[in-house]
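So that we are looking at the same thing, I have put the structure below in structure tokens.
Every protein chain but one is kept in place in this view of the complex.
Naming follows writing order (A, B and C), and every chain is counted from residue 1.
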Amino acid sequence: MTALRILLLIFLIICAVAVSFSKRLLVSIIIYMAFSLIMSILWMILESPDLAITEAAVGAGVTSILFFVMLKKIQSIQMDPDQEDES
Amino acid sequence: MSLIQNFPFFTIILSMFSGIISFILNGKAAKWLHLLMTAAVLVMSLVTLNWCMVNNVSYTFMMGHFPAPWGNEIRVGTLEALMAVFFALLMLLSVLGGIANLDRDVQDSKKNLFYSMLDLLMASLLALIYTNDLFTAYVFIEICTLTACGLIMIQKSGRNYVSAIRYMIMSQIGSGLFLIGLSMLYSVTGHLLMTPASEALAQLAKSGSFDVPLEVILILMTVGLAVKSGLYPFHTWIPDSYGYTTPTSSAILSSLVSKGYIFLLIKLFYRTLDFNGLENGKLLDILFVLGIVGMIMGSVDAIREDNLRRMTAYSSVAQIGYIFMGIGLGTTAGVEAALFHMVSHGAMKALLFVCIPDLVDVSGGRADRAGLTGAARRNRFAGFAFTVGAMSMVGIPLLTGFVSKYLFAAAATGALRTKMLTAWIALAISTTLNCVYFLRVVLAIYTPAPEKEALAEGAAHSPVERTAMAGLIALNFALGVASPPVVWAIRSGLSMFS
Amino acid sequence: MSRPNPSYEGSRRQKFMQWLKGEYDPSEGKLETTEPDTSLFTDSEYHEIHLYLRNEYADNEEHFRRGVRKHLTRIQKLYRLMAVITAIFMTVLLLWAVSYEPSYGDPNAPENNEVATRYIEHGLAETGAINIVAGMILDYRAFDTFGESCVLFVALCCVLILLRVDADEEAGSHAREAMFDRHFEPKNDIILQRMCRVLVPAIVIFGIYVVLNGHLSPGGGFSGGAIIGTGLILYLTAFGFANTERFMTEKVARLFSVAALTFYCFAKSYSFYTGANHLPSVISTGTPGAILSAGLIVYLNICVGIVVACTMYSFYVLFRKGGY
Partner (left out) sequence: MGSSIYTNYEEIAAVLLFVIGFLNLLIQPNLVKKIIGLDVMDAAIYLFLAAKGYIAGRTAPIVTDGILSADHYINPIPAGLVLTGIVVSVSVSAVMMALTICLYREYRTLDLDEILVMLQEQETAQLQRIQRDEREGRSA
């Protein structure tokens, strides 16, 4: 169990570092999703099922969806021809 | 338990409830609800204050069916009630004082959301004042941060978005530090309520275990709250956030929000982290030094700034420095002076922020000194209000700024010799610098500028705003002339605070 | 404007005054400006030349931009350096503190004191909740949790202020937002729609199960609400606004949130008031294990669930289109 714990913790740190160094934002967000899932497994190991279910629903679910929709929105603003002419 | 003792709880719930209900009201109804709610909070807090002063006790109020180490609780005393009175009063006057500007700056369809935020801000400030539980404090700090962010960006413009996001970043760092300190505190004491935690801490200090975590906890929590209240090296978000939003927001942000965090810090020092034990540590010295640096550098930055609202915002940095300097003196008198200055700075800054837009309006929208020339001749009332606020900031007798400077100087005599001299010198320098930048503006606005007379014609005069400004002027004079009862209330409140 | 004293230009005093006034000269250090020989010109001519030169430089966008950028980069470098130093200092400080903390999994750690013991040993009798965490956050420490719901509510208000497109917005914003939204609309994707017919009811029912069993099993209002919200979002992505607006409009979301929060507010006020004044409370804890047990907890969980589901769905919709 200790080995698994340490492995998961190392994954967490790798994810956190990878977020800051990845070039594309979409990749960072997917890595953040993975971060949340690992976190939720860790909380299961730490005997806190309440937290695990919340983190899985919120961190990996809703927050990531919000991130995706934000990126999409930004892309659609970018593609908007009207605004390009104005600026 | 008498009905009056329930009033603090009623004020918190009432303001939260009006915040929730405002969400489905229209803008006008939400405005009236907000004004009525603040007035009700003011009256109830006054009654509580009276009750506490007559009975000269402080009491705890259980939030639920379970007593101290298990359930949440709030604690009420003279000092808390006094702060609640002033916070409600300043909130009411700031909103009334900027009401015409609010109508102009805030979109009609979003007015109800704005008032909803104001209600919840009031609730969170009241909860920060009264709470006796560390985690409740954290949750309400977050409400306070988010509502403050909402107040900054209510006037939609790119500049306000930038200041809002900078504010959020700094505040989240502060909250993060506070929360990790809180987790460590919980892990070594096992309590979240302030009083049991302090008992556990006293035992730990006796047994000598966990000395290192305790020191780190102290540093983390203090730095967290200092970042959030804008102590000098962490002040970079202040001028932008205060400088460009609607005047009510600026007034509330500078006179209430940052004060709420400082009050919580003082409460932590007194109730949990053992203020008297702190005197031996280095932390108060660091706060003292940062306060002094803030007093001087804030004023220097204010001198360099030409835009009037940003200048006033920089002067807030200096005033926060005064408050931390008072806490850093390490004596009860210093904390009393800091508490009085929290009130008096609130009164002065609310007045300044509320009257500046009127001066700018009669100068064709220009906020720099050259553009404001003669503004006081075009709008005499606002000019007078600005002069009173500026004189108070400088520390002219009969006004509240003088009393707080006097209290700081008097408190310094009781401190260590080096601190005493440093405090006096810093007070002298800071006052001189205050004089420079405020009197410069006062002179500019009274300099005749006949070619600009035409600008005065289009400016609107709102009687409500004038009444509110008159109220703030009166408050400045009242706190200056009749300060002894307030100081006495602070003193007696502080004696039953811990 | 009088002619400046030649010896004043470039002197320390002038630099100090410039610094004091916060003036920033964008062409500083870039251009060699020679003062025109004053003996050749009359006073007014000199003034004109002076004005012309200054205007030229002020309008020179490229110079100006580079100057500002250089100035800001200098500040940013310093700022980054400070941030890294702070971070290193903080790592050392925190690790130092952690090394003296109670060790992992230690049953004798100070936080396992009478508070936690009472929550476990009397929690079932006093709150009626089998899930002790739910009993703790919704009964023992209910004020925090009410504050937490309010945080979510405040966040919703902030996002509404920022992103909702109203009638009084500048003309054309509605049309523009609708056009942006076309990038999201699925082109009636048959696979997605078939999958959603199966998945969405399952997700929503699971969410409702998590909410209703908050006091009996892991989960509760918040996680269940988030699950329901995700289900609604999935439905919206598959079938588009035309279908969701049949049952989920802004008005519905707003009324549900406010009703839930109002109920929460009143229920908790009642319990705080009776608790503090030592009055008997009419709320009974019921039989442990039944769905309708644990006093107010199950109702509060439902309220939190509604608020969270509506808020999450609203966030998504506002981010996408700025309104319903």
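Everything below uses one rule, namely that a contact is a pair of C-beta atoms (placed from the backbone, for glycine too) under 8 Å apart; a residue touches a chain by one contact, two chains touch by 3 or more.
Quick caveat, the model's predicted, so the values are computed rather than measured.
**Student:** Considering the complete complex, which visible chains touch the unshown chain?
**Tutor:** Visible chains that the missing one touches: A, B, C.
**Student:** Among the options C:V115, C:V200 or C:A276, which residue touches the chain absent from this view?
**Tutor:** Considering all chains, including the one not shown, the answer is C:V115.
**Student:** One chain isn't shown here. Among C:N131, C:T244 or C:N301, which residue touches it?
**Tutor:** C:N131
**Student:** What residues on subunit B make contact with the chain left out of this view?
**Tutor:** Where subunit B meets the chain not shown: residues 135, 139, 142, 145-146, 149, 153, 156, 158-159, 161-162, 164-165, 168-169, 172-173, 176, 179-180, 183, 186-187, 192, 212, 366, 368, 370-371.
**Student:** For subunit A, which residues touch the unseen chain?
**Tutor:** Residues touching the hidden chain, for subunit A, are 2, 5-6, 9, 12-13, 16-17, 19-20, 25, 28-29, 32, 35-36, 39, 42-43, 46-51, 54-55, 58-59, 62-63, 66-67, 70-71, 73-74, 77-78, 87.
**Student:** Touching the hidden chain in the full complex, which residues of subunit C are there? Just list them.
**Tutor:** Subunit C touches the chain not shown through residues 1, 24, 26, 47, 51, 54-55, 58, 64-65, 68-69, 71-72, 76, 79-80, 83-84, 87, 90-91, 94-96, 98-107, 109, 111-112, 115-117, 119-121, 123-124, 130-133, 136-137, 141, 144-145, 148-149, 151-152, 154-155, 158-159, 162-163, 217-218, 220, 222, 288, 308, 315, 318-319.
Assume only the chains that are shown with their structure count from here on.
**Student:** Express in whole angstrom the distance between the two chain centres, defined as the mean CA positions of subunit B and subunit C.
**Tutor:** One centre to the other, that is 23 Å.
**Student:** Can you compute the centre-to-centre distance for subunit A and subunit C, using the mean CA position of each chain? Integer Å is fine.
**Tutor:** Roughly 16 Å, centre to centre.
**Student:** Go ahead and note the Å separation of the Cα centroids belonging to subunit A and subunit B.
**Tutor:** Between these chains, centre-to-centre, one finds 37 Å.
**Student:** Hey, what residues on subunit C touch two or more of the other chains?
**Tutor:** none
**Student:** Give the list of subunit B residues in touch with subunit C in this complex.
**Tutor:** Against subunit C, subunit B makes touches at 1, 6, 9, 13, 16-17, 19-21, 23-24, 61-66, 69-72, 107-110, 113-114, 116-117, 120, 123, 127, 133, 135-136, 139-140, 142-143, 146-147, 149-150, 153-154, 156, 180, 184, 186-191, 200, 204, 210-213, 216-217, 219, 303-306.
**Student:** Which bits of subunit A are touching subunit C when the two form their complex?
**Tutor:** Touching subunit C: residues 49-50, 52-54, 57-58, 61-62, 65-66, 69-70, 72-73, 75-77, 79-80, 82 of subunit A.
**Student:** Could you pull out which subunit C residues touch subunit A in their complex?
**Tutor:** Residues 131, 133-134, 176, 179-181, 183-184, 210, 218-220, 222-223, 226-227, 229-230, 233, 312, 315-316, 319-320.
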